[in-house]
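Left out: one protein chain. Kept in place: all the others.
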Amino acid sequence: MEIIQQLVNGISLGSIYALIALGYTMVYGIVKLINFAHGDVFMVGSFVGFYSITFLHLSFFPALILSMVACALFGVLIERIAYKPLRNATRIAALITAIGVSLLIENGMIFFRGAQLEAYPNDILPTNKINLLGVTVESKSLLILGVSVALMIILQFVVHKTKIGKAMRAVSHDAEAAKLMGINVNNTISATFAIGSSLAGAAGVIFGTYYYKIEPLMGVIPGLKAFVAAVLGGIGIIPGAMVGGLLLGVIESLVSAAGGSLWRDGVAFIVLILILIFMPQGIFGKNKREKV
Amino acid sequence: ALLSGCGSSDSAGSNASDELLIGANLELTGGVASYGQSIYEGANLAFKEINEKGINGKKLKFVKYDNKSTAEEAMNGALKLINQDKVLAIIGSATSTNTLAQVELANKNKVPIITATGTSPEVTVTKGKLNEYVFRTCFIDPFQGTVAANFSTKNLSAKTAAIYIDNSSDYSKGLAASFKESFEANGGSVVTEEAYLQKDTDFRATLTRIKSKQPDFIYIPGYYEEVGLIVKQARELGIDVPLMGADGWDSPKLLEIAGADALTKTFITNHYSSGDPDVKIQSFVEAFQKEYKGKKPDAFAALGYDTAYFLAEAIKNAGEEVTSEKIQQALAETKNLQLVSGTFTIDENHNPIKSATILRYEKGEQVFETKVNP
Amino acid sequence: MLKVEDLNVYYGNIHALKGVSLEINEGEIVTLIGANGAGKSTLLKTISGLLKPKQGKIIFEGKSITAKAAQTIVKQGISHVPEGRRVFANMTVEENLQLGAYLRKDKKGIKQDMEMVYDLFPRLLERLKQQAGTLSGGEQQMLAMGRALMAKPRLLLLDEPSMGLAPLLVKTIFRIIEEINVTGTTVLLVEQNANLALSIADRAYVVETGRIVLSGNAEELTSSEKVKMAYLGGN
Amino acid sequence: MIKLKQTKGFWLSILFAFALFTIVQIVISSALINFYIVNIIMTMGIYIILAVSLHLIIGITGQFSIGHAGFLAVGAYTSAVFTMKLGQPLLIGLIAGGLAAAIAGMLIGIPSLRLKGDYLAIATLGFGEIVRITFFNIDYIGGPSGMMVSQLTTWPWVFGCMLLTILVIRNFTNSTHGRACISVREDEIAADAMGINTTYYKVVAFLIGSFFAGVGGALWAHNFYIIQPSQFGFLKSFDILIFVVLGGLGSMSGAVIAAILLTLVSMLLTEYPETRMVIYSLILIITMLYRPRGLLGTKEVTSLFTNRRNKKGGPKDGNTHTVA
Partner (left out) sequence: METHTPLLKVDQVGIRFGGLKAVADVNMKLYPGELVGLIGPNGAGKTTFFNLLTGVYVPTDGKIFFKGENIRKQPPYKITKKGISRTFQNIRLFEELSVIDNVKVAYHSLAKHSILSSILRLPNHFSGEKEMEEKALEFLKLFNLDQFRDDKAKNLPYGQQRRLEIARALAANPELLLLDEPAAGMNPKETAQLMDLIAFIREKFNLTVLLIEHDMSLVMGVCERIYVLDHGQLIAHGTPEEIRNHPKVIEAYLGEEVS
């Protein structure tokens, strides 16, 4: 029974990684930028959710939507100011800028509101425990999993079936050729950031309701973990992010369950390196040999 | 720019002017900011009161440094306060680990450091050797851990216990060790020892593991930020045995994170209780609330306040020509000084001998349970 | 139909086009020939809006399209098949063609044009669901052209469509260019294979280091000594 | 002639280095500056060592490694064990730290043989974290709460190691071996096809780079009184990465200058703790936006002074060869 309980724990944790990873993978897939600020957008989303619940007295879903919208705008803003001018620069220049943006968001947040933590109210969502053969499943865990899967399906649909999705894929492969099709590359990239960031916003609010504690540096570790998840699944691949996130969550839970909680992150990274060595493009990635 | 930056504070010891520079190297931001802020508020209030009369005609001036709750920054802060600002003494960091990072600097530069709340014995006596220039205002962990163990066996009739340790903190590890020793001496058995690290947010896996061992009682000697989450998640997983911790729990943030419900059946050992009817305590509580818009002083505010008075007393006794060395001597010789958190007599290990208080959470409020003397 | 006047284009401080002027009339095939790095591709990119000129004018059907965004220019009726094909490798042939019609809203028209493209390139119809990246070079070139046609252009800019293709495919491609032209699309063709280009073109311009140095009708140029010497090799 | 020119430049730079060393040493020993400032100067030197060592891996060999703090940690801990636990002198600590880090460098060099670009980056980042977590779990060296280390690092040590690092990496780079590394950076497949054993050179770059990172780590450990695993997280790797990129990827003097400037900026900003990191990150972003190729691009400072061989026959306008 304990093992099933641990799987349930792992899946809940993993769903949050997955949700952040979806946005990560999406942005990476289209603009090939490791957007290190993604974890901080997640943090901002969490605070937007917090303030809209405590000050605007919104309930969960309106707060979630508000946070998603705010993050979408925020993501577009970041892209326009910091990344767009570097579109033709080297990848590494963009990466350093992303690190800079990440530091700026964190420290800007501390500057404006201080570094102290904040706790989400306890009663935003009803906490029902479902007891199944000794396994406690919180209704919140189910909600998180549900939201993650739903968003993943929507995202997959958007990217593969809609016009804007096709435009995104075209831009990701060859922005100049995409222009020649009449695609507005700037808007497409903005849309990518908007969608990716709104997912981070959603993850932020969900994180807040599940873990309560939020603070300006809260995005660093989940951001890193989510990135690892995205790479595990094959970066740029939407279902890969989902699977990578869940896998990471489950691995972490099982390691802790075996009494190795201090090695939890270590094992996660070891798995990452092993997967990369044996499947260099991640689990779902196609092994593209460079064509000479 | 490099050289000009240092020219300003060349007046060593600053006894030329009538200001006495005192450094504060505190956790003002970061993981355990609540402690540092409380200590600062307490000490600041004391400085204000002291400066109304002055010490030997001089006033105290506070130079504060935020160590961001990290040992690395704490070391940097001490380096800067000692060499650049040339302070006479430093009110050291809140946690044991962060204070430990400054120990060598204090000894080497002969500048006394007093930690208000660093409870690990190692802080003043490292590897069996006394740190001449390090002092503290609080009791030490072997005492605190024993108090908790005795309380759990006698008052809570616990036979089996689990311990959940913050492995990043010397304090937590020390407390766990002394708790275990006393608990087992009392005839109890520790069924499992688990560990986490600061900044962790998901404790469910380990808690599930602890739950499966079915202890009567869980000892969680950590800091409020993680403890809040642990308590909350433990209750959500259906763990309803009593939980107990130590002074690290004492922060309003604990209640915010865990919520009042989850905190029922939890206990802590602490330095004092603002609910204690003692007059000295009540007049401090009043003064504090007046200064800080009705805020209730937690134990760290009280200890910060006491630290400032402890230091001021030593400066007074050090005479006209104050130097760091003289302050050190005076600190070491302090006897029967009556302060808010108790009476100070510094022993040969630079520790004051003080009593501990046990508090219980009820509807989110700390309720005075008992007081234990050493 | 298209009028380019005194065009100057820079890459940083490299002056790639130095005062280029040219003209294309409705229904023509006009070819640009010139050595590597002469500026042919630069000219096409400037017309289609991928590059912004520093100076000069581009007028298409009486309206200025100078320095307009690429997507607006596509809308006006100019399609550009870039050098090196540039198909979207990770998308299917069908998706590539759909992207060609990205700006169009007339579902019926799109469908008709799809049929038209299949008629021109039966090969593509066979490979509709295949990833474009796995097509052979010639097939990719067909796809690139088909994709451009999906925008229903009145002017088609082709940049070195024969590059790297087997002789058989080169022939097919050129046959198709003529067919496209017959169905009413004006073509501006850049080619290294000058013999071949001149053989289907009405008129030609010769570009050297960013300047137009010679122009005239195709037969004239083919027989011009200077052109023979420089571009047509010994034969 | 080349030899003469090179040796002349060599002696000049030695002279310059010696002068720099003496001036700083005089300033220190005459107590013109306090120990806090001395400490900052030494920190700067250590950062230069770290930046230059990473420059070899990323800037020259093109292996996108963002786990440099891992090597730093290995060097720091190994040397601290040698000096504090085994009672060896600092010199032994430095050498041991360097060697241990070099071994770690070999280990990480191995996955790098299979991984490229962002994937290598994330693997090295993971490696750095694994190192950190491993140290977390070794009680002998204090686990998470770290290890007290006596302050033994002095300016002559820092300067000596810095000079050594710069000389070795410069000499390596300006040789056929360095060119081999650059060719790996530029195009691995073509390098391979030119007979370069790319695997070997990648490992060599990791080896040399991590050796000096380890030496830097040893100096680090003995400069800051305490070492804790949490100091060596990926944010520290980013700091070093930032020096290398901000200075100009591929430019060693750029890396040095960036290390100096950023340490200075960071020090000056300690006076404004509230805005310090905000300003720091803004400086970072703005520099990248206005100089996306870094402060110096791929150039070296020396090329700003010496006139490179006259630039006749530049190809910029030179299409003359094609048409008669």
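As written, the chain order gives the labels A, B, C and D, with residue 1 at the start of each chain.
Please note the rule applied: contacts are C-beta pairs under 8 Å (C-beta built on N, C-alpha and C of every residue); 3 or more make two chains touch, one makes a residue touch a chain.
Given the structure is predicted, the values throughout are model-derived calculations rather than measurements.
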Of D:Gly45, D:Pro111 or D:Gly250, the one touching the omitted chain in the full complex: D:Gly250
Extract the touching residues of chain D with respect to the undisplayed chain. 2-3, 6, 10, 168, 171-172, 175-180, 182-183, 185-187, 189-199, 204, 250, 298, 308-309, 311-316, 318-319, 321-322
Can you name the residues of chain C that touch the chain not displayed here? 33, 35-37, 135-139, 160, 163-171, 192-195, 229-235
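What we mean here is this: only the chains that are shown with their structure count from here on.
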Separation of chain C from chain B in steps, with touching chains one step apart: 2
Quick one: most central chain, C-alpha centroids? A
Max Cα-centre separation from chain A goes to chain C
A student comparing A-B to A-D should find more C-beta pairs in contact for A-D
Measuring from the mean C-alpha position of chain A to the mean C-alpha position of chain C, what distance in angstrom results? 42
Mark out which residues of chain B touch at least two other chains, giving numbers and ranges. 167, 197
Junction residues of chain D - those touching two or more other chains: 136
The chain A residues in contact with chain D across the complex are 28, 32, 34, 82, 85-86, 89-93, 95-97, 99-101, 103-104, 106-108, 110-111, 220, 224, 227-228, 231, 235, 262-263, 265-266, 269-270, 272-273, 276-277, 280-281, 290, 292
In their complex, what parts of chain B are in touch with chain D? 1-3, 5-6, 66, 70-72, 75-76, 79-80, 82-84, 97, 100-105, 108, 126, 167-170, 173, 197-198
Over in the complex, which chain A residues touch chain C? Could you list them? 163, 166-167, 169-170, 173-174, 176-184
